[in-house]
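What you see is the complex with one protein chain gone and the rest in place.
After this line comes chain A, so read on.
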């Protein structure tokens, strides 16, 4: 039984010659069976032996990341294989450096060209929009002037008005000549504050005209596409010019010259167009060249990245090894499964041979008191179940693994709550879909929920199969009963009417006419009849208790196997036996009564039996008597249960105390006997390693355990009743959807209503019953395993075995991209 106990592990020491260390670690990583221990935890990363190599590979992976960004930026490219195939890492380092500088140079050139191109583009836009701006401004000016002249007669009250107007009119022609202007382009987001600052700086003595540019413009400075506007500022005076120039600079507004004469404007436009087309062709050539380079890089980028990652991981591991004083060999300590020893030795030999080392790596086993890591060899089927257990806690080294039982009990308990073979088939189809497309999904990055479903596909498969089985037992198919396994044993009270038209089935009930009961599961005609709920409730409740008691007993029995495996007689005698007695004296007896009652078909009240077994054990049982000698048996059972409590509580801590005292005395003798210093040292070591023993602590601990178990026996049994509750809820919900939605809609003759009804039914079935109910039943099954089952024996305080491996690295790479 591989899954029952975790692999036997040993701590091994590898002493490898420095020259072959790198190859050795690489081979071992490919084997992925060793978990290295950090032997220099006190050293900071840059003080370690191979810090320089790690730095170098960090630098290389930085370059690779840069290439990755560049390739991603360039979009989808057709990768072409390059002629030379780089395998040597030194070569790769050189090559990466060359490629990087080449790419940087190309980029710098392109950027320069790009920025001059976008400058020209902006100039072109200014020239295009400027003309209209100027035109409208002139128009406006004339119009305003006209307006003011026209308005003049109406402003009679102002004495100075004509004077001002006169002045304005006098200066107008000259002023227009001196009026300076600046044209340019400014980002749209800054336009408003730009205008405000201009206004403030010139105290309002300026006129700003702006026109938005429709398409996005590439900013020459940053190379990003932004919305921009073209502006023209009119102002007067040279001080204003310097101010406005400064403000333009501050706002990142690019100024461009704008000729006033139309023919020069036209000439400039054509010049700009010409230069733009020239630049475009240069730029295209540059981009073509760059894409070429990137194509070459892109082809082997992934391979290189993986290569560098592997090297980096190898050096990280090498950094964890301690260096011998002579610096000629490295010492590694690692955990490995015992069964993997031959494989490791083989790999070591191959490594030594391939690296032409004269000395083989020395491989020896160290003996330690440390607890080894827990390692289960799982496959794709069992791993999901082991994950369920590990999510609660990784098992202590070599303790009994509940994962091995979970494979069957988990889907089964789920199915008890989810019993419906219609739903089961739907779930089965989903699981099969996931399993058939396993390879396709496995290579893809899935979403969170999809990933979860994919990871648990085999759990879902088993859950579905068991659901179909329990569905047949409950005789539910989307809450419709089917008569598959034979003839029903019941019929209507009115012999003339069939079951379907039986009027008093839900009031008076049915009568039995056949002596042979329905062969498998629940009789289909009971569905909807008077006796359906009382019968199903009683059956499911009792079944829940039986399943619960069985699983808890299994838990206790596993604690016996644990104790036996670890040679702990105390745990067998003072924990396992009283626990087993206590649980079975109360609830084991109840289970026995349930089965007996089923077999006899008698009608005693089991609640009454259980309650009065404690309250008045010597009273006459009356009609609750199920078998001969029941009273003395019950008295014995009650006494056993009562005795079991102190039995659990006291002997274990007392024995431990006694053992500790003996050990301490023995140790004292040991120290006295040995006169050498060596022996003294050994004694000291012993003291350090021996655990502190505090009697009160142990006692309290045991008390908590006992109380937990005694109370838990009751509460855990009650907790299993959730099996009944959830399966009832599931059956009722599906009945509601079927009766109230589908049948309700089917009564109408209108096909649209039928269609809507069908759609609502399907949506409810998938959304509520198949997804939500699956989740809730899953969670309850999880709880029953984690709490009710595992608390009987599972410590779960181990740590997982993480072998050093390249496989996890390639996964990392996929995550990164």
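To be clear about the criterion, a contact is a pair of C-beta atoms (placed from the backbone, for glycine too) under 8 Å apart; a residue touches a chain by one contact, two chains touch by 3 or more; residues count from 1.
Note that contacts and distances are computed from a predicted model.
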item	value
Choices "ATP synthase subunit a", "Small ribosomal subunit protein uS5c", "V-type proton ATPase subunit" or "AP-3 complex subunit delta" - which one is the UniProt name of the chain not shown	"V-type proton ATPase subunit"
Options A:94, A:200, A:328 or A:444, residue touching the unrepresented chain	A:200
Which residue of A:19, A:38 or A:59 touches the chain not shown here	A:59
Given A:31, A:92, A:182 or A:247, the one touching the chain that is not displayed	A:247
Touch criterion as defined above, residue of A:45, A:223, A:517 or A:646 at the omitted chain	A:45
On chain A, residues whose C-beta touches the chain left out of the figure	44-47, 51, 54-55, 58-59, 62, 65-66, 190, 193, 196-197, 200-201, 243, 246-247, 249-251
